[in-house]
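One structure, pasted below without further comment.
The complex appears here minus one protein chain, its other protein chains still in place.
Chain IDs A and B follow the sequence of writing; residue 1 opens each chain.
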Amino acid sequence: MSTTRTDAATQAPTGTLISAAGITKAFGSQRAVDHVGLTLGRGIVGVLGPNGAGKTTLLRILATVLAPDRGTLSLLGLDPAHPGARTEVRRRLGYLPQSPRLYGGFTPLEMVDYVAILKEQTDAARRRHEAVAVLEAVGLTDVMHKRIRALSGGMQQRVALASALIGAPELLVLDEPATGLDPEQRIALRSVLAETSHRGCVVLSTHNTAEVAALCQQVLVMDRGRICWSGTPTELAGEAEGRVWESDVEEPTALRSWLTGPGTRRHVGTLPDGASPAVPTVDDGYLLVTRLTR
Amino acid sequence: MSTTTARPVSAGSAPATVTRALVVTEARRMLRNPVPWACLALSVWALWTVRPEPGEWPGSSYESIVPAVTPLLFGISVAVAVPFHRARHDVAPAAPVPEVRRTLARLLAALPLVAMTVAYAVLVAWRERDLGGLWLGMEPGRTTEAFHTTAELSQLVVLALVAVALGAALGRRTSRLVALVPALFVLWFVVSVYWLFGMPSVTPFSVIQVQPVHLPAGTPATDPLSLPSDWLLVGSPHTTGGGWERQWVSAALAWWHDVWLLGIAALLLAVAWPRPGRRVLLAAGVVLAVAGVVGQQVVIP
Partner (left out) sequence: MNTALVQAALPTARAIRWAPAVCLAGVLVAATVLARSAGRPADVVLAIAAAGLAATVVSGLHDPAAGLLSAVPVSLMQRRGLRLALLGLPVLAVWFLLDSLTTARLSGPGPLLAVMACGVAVAVWAPQRRAVVLGASTPVVLFALHQFLPGGTVSDVLGWWLTEPWWVLAAATLLCIAGRRR
């Protein structure tokens, strides 16, 4: 008997893949996730937010690693609160934690193969073939027989990413997946994730708004445990429409100002008289949204 | 653009000031660890429960009061192992304070734990006097109640140095902190079974050395009156053939044992020490350990 997950995996999921209502998770008196509700279908969803906003906790809940204290959650049409359903979700899920640690004595191929076994892929030949394929997808074919401890940080991050990708997951939860990757690898990552998003939902957290703009169909902005904004990257940039301008001097009325590379100052806030608005970016929209909700 | 300049520190005092600051920081963290305190409580409790009982074999309480220090030694090793394990990950490797100085600071930070052991040794001495001495023999007219000599009590303090060095060595070289718990436990509690090192040939290699050493004195047929009158004799309690054994306590043996322990401590420190200076520690450790063993062999009759 080889694997039990193939039937489920080959069925392309349709409609809602993640549905959450009133999800709350507290650590002591600190509410890390506070009454979060969301409905997500196929595509790539970026979660933005300042440090401590609750992104990692929300992602751990979506990855079934953490159970919410309150609220209802449905992943791939199943309720992960039930052990049997949770196991079924995990068969169809890939998860990359924020600071993944690996076995230094393993090679990338052995590591990915090991994760594949634990994802209940018991057909050795097929598993190995797929492990090679995901390592190729993340650009590690050349080093797949070297020990992980001998690889650079970026390569180790890609091994962890390959481990998350193994098993063609329909739900991929990635906590800051681009950490430690160089620009070329980031672009490669985008195409890998874009391909994965065709068969399911990819939820990733990041601090990189450019990545969100380039990759995601939907953005969630979190602050203090709540989702304070959601929409497309274009809509997020649009939030700053007419509220961004540049000048050579400091503007005390601006919500946020910073010095740009060419030496001018960029401001977000209420446009002063006489100033001409600049073309807004996702960065501007994000800053405005997180500032205004505080 | 304005800059803030730190007050210049004179070249001579800077390293000492930095080391002192590091020592204080590390010592504070070590002393916040509850393990050595819990272990100290257990050792004191174990010390308090040792009291001469009627009918005990000669030297029983005298022997069992020393191994009571074992939990404290375990606790010291655990407390020291934590910062040395932390040092496995490079923190500010480009900072001007070299690794040797950081290691030295961590070791100096363990001195309060050694001081804790000095206090414990003083408590042992006081407790023995409070009990009126510990029963060592039964022959009328001979030594019956005895106190541990200063040399024997000094072993406790030197053992604390070994505990510091062992914690440093294992902490620095073990990849997982959790693996230290069984390792330190087995190492310390096995050597606390002092009678494992009871045979005179093995005694010099003991870690926790417990006196009196039992030396064969005669067969069951030997007339005890024919043996020197200053010997403290006991019937051999553990050999099937019986016979007479001589209970032998020696300050010289204890001092030489301290030298052996200092050698062991230096060798263990060499494991934890960064490359510059490691050879000196190794050489010093070998010399001290060999001298300690030879000295003990010479002293044992």
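One rule holds in what follows: a contact is a pair of C-beta atoms (placed from the backbone, for glycine too) under 8 Å apart; a residue touches a chain by one contact, two chains touch by 3 or more.
This structure is a prediction, so every number in the text was calculated from the model and none was measured.
Enquirer: Of the chains that are displayed, which are in contact with the missing one across the whole complex?
Expert: Answer for the hidden chain's contacts among shown chains: A, B.
Enquirer: Of the residues listed, B:A46, B:A125, B:A251 or B:V271, which one is in contact with the missing chain?
Expert: B:A46
Enquirer: With respect to the chain omitted from the figure, which of B:Y120, B:W135, B:F197 or B:W273 is a touching residue?
Expert: B:F197
Enquirer: Which of these, A:D113, A:E130 or A:E239, touches the one chain of the complex that we don't see?
Expert: Reading the full complex, the residue touching the unseen chain is A:D113.
Enquirer: Take the complete complex as the reference. Which residues in subunit A touch the chain that isn't displayed?
Expert: Interface with the chain not displayed, on the subunit A side: 1, 63-65, 83, 87-88, 90-91, 93-97, 99-103, 105-106, 110-111, 113-115, 117-122, 124, 160, 163-164, 173.
Enquirer: Taking the full complex into account, what residues of subunit B touch the chain not shown?
Expert: Residues 42-43, 45-46, 49, 68, 71, 74, 174-179, 181-183, 185-187, 189-190, 193, 195-199, 202, 238-240 of subunit B touch the chain that is not shown.
The rule we apply is simple: only the chains that are shown with their structure count from here on.
Enquirer: Which whole number of Å gives the spacing of the CA centres of subunit A and subunit B?
Expert: 54
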